[in-house]
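Here the complex is missing a single protein chain, while all its other protein chains stay put.
Presenting subunit A:
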Amino acid sequence: MSLTKRVSNWFSERLGLNDLPFFKTPDYMYHVNEWLGALVAASFIYTVISGLILLLYYNAAAGYQSTETIINQVPYGSVVLYSHLYGSYAMIILAYVHMFRNYFVGAYKKPRELLWILGVLMLVLTLGASFLGYSLIGDALAVSAVDVGAGIITSIPQLSFLIPIIFGNYDTGDYTRVLALHIILVALIGLLFVFHFFLAEQYGMMPSRKVKPKAPAVYTKEEWSKFNPWWPRNFVYMSSLIFMTWGFILAIPNALAYLNGLPQYFDPFMNPKPAPPPNSPAAAHITTYPPWFFLFLYKIADFTSDVVIFLMIGVIIPLVYLIILPFIDRSDELHPLKRKVFTGIGILMITYLIQTSLWGDLAPGVEVSIKEQVIAYLIPAIIVALGLTFIKPMDVKTKQVRGISPLTSLLFVVVAMLFAGSVVELIDYPSLFTFAVTLFTGSLFFIGSKTMGKVVLSKGFPNNAVPEVRTTTETPTSNETKRKFAEVLMSILFILVVIIVAQMWTIPPTGYASNLFGVDLGLVFLMLGEVISLYHYVVYKKPVEKEE
């Protein structure tokens, strides 16, 4: 036996890698759809690590100054700080994606109710921790965000006792309490994550609807014992996802770090640099925004002056709905089109969330009349209701032929509505930004409609020579060329990584150029993830990975 084999055997015996209690995974589940939770966890872990590094330097008694010190004086401090910010952004976005994906596939149903509720709570904690983290910078934006948040709480007299509990002496520039709560909330997320993770392992990943069309969708012990064990295939696949997530988190903000002069509604969200401090004259010239993930709340605050109603619409109703969802949707149907009411509500939640956030970005603090509200929110509701009434669940056979999942069609509905919405925005607020948004949603719509068009066509002409055995046309030979290609790619990536790493040693640790280090490290992580993913493809991917 070779030395490496012996070493790896030694470890796998000691660590019990072969009989880890983790769930075994069937071949067909190596798609990112099934691993969204791992992406959220990857960004969580990244954010915790970078946050702990920042904790070595951050001084809660002088929030803004110590932020500036971290950016300007600590070696690679800005790299860590900016990626910490974007790590939390990534975590929020991925958590939403993870949640809504599981919403539409019905993963909250029996027996995964607790898993779902824990997840919803974690989302709330994540938003809370992000808000507090955002406040720690102490720049003009953070202070105004805290003011808005505190204002909302104080306007309910019974709740104003919470202000000192949450913010402490924030107004006097002492962020000790905000820092402590930030860490406490993150620790809570970590704790719930442990439960969430082990519950998920307990039930296993949710089988494809083709295999188990009804709740409870779990594999039996005999079924899953045949699947791939956690070590090594899951491990390899998972690490590729984790590294890629880290790569994006590092590369994007550091590349954006020197974006300046963007239009205002873009700048505070994309540019990771802090705004001027609140007591400086420059602060008077910036429009203050809440952090983007609370823009929707900020806009809802324009709808009504009654804070109780505002909290009901913006926070309590959606939250309570999500928490009790497993108990109100009691049918055992998993197909989104067989539980149209809930699917519809889900689509509307996404649409409203994005729509209201964009609205809050473009017209912050502008009051909205009841009539405008009705128009803005009724139209998507009507479209969804009509759409869902007429779309019928495709039966399994037609679906196999064309490979369009209901999820895709739902996505298309959302895209279509966003497109319509952005056209309206463009007419109302003609600017480069709205134009760019319209262009973006428009192209998504175009791509989507092409895909959907095929479905509609194939329905019209059921016999138009659709290749029935599409999956089996992939013979081992064609696989072999792909593998060859993958191997060549791996070698190229290796060379690239070595070149970049050599360059990384020459980057100055502070100043303008230091962010290049973050970009490079991000690229290296991306390539590492890609190499591992290619390795997974070449070594483990089977020619046919049937849903079983």
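Keep in mind that, in the parts below, a contact is a pair of C-beta atoms (placed from the backbone, for glycine too) under 8 Å apart; a residue touches a chain by one contact, two chains touch by 3 or more; residues count from 1.
Please note the rule applied: contacts and distances are computed from a predicted model.
Per the UniProt record, the chain missing from the shown structure is "Rieske iron-sulfur protein SoxL2", taken from the list "2-oxoglutarate synthase subunit KorA", "2-oxoacid ferredoxin oxidoreductase", "Aspartyl/glutamyl-tRNA(Asn/Gln) amidotransferase subunit B" or "Rieske iron-sulfur protein SoxL2". Across A:I316, A:I375 or A:V498, the single residue that touches the chain missing here is A:V498. Interface note: of A:A200, A:L297 or A:V524, the residue touching the hidden chain in the full complex is A:V524. Counting over the whole complex, subunit A has residues 53, 56-57, 65, 69, 73-77, 79-80, 279-281, 472, 476, 479, 483, 487, 490-491, 493-494, 497-498, 500-501, 504-505, 507, 509-510, 517, 520-521, 524-525, 527-528, 531-532, 535, 538-544, 546 touching the chain that is not drawn.
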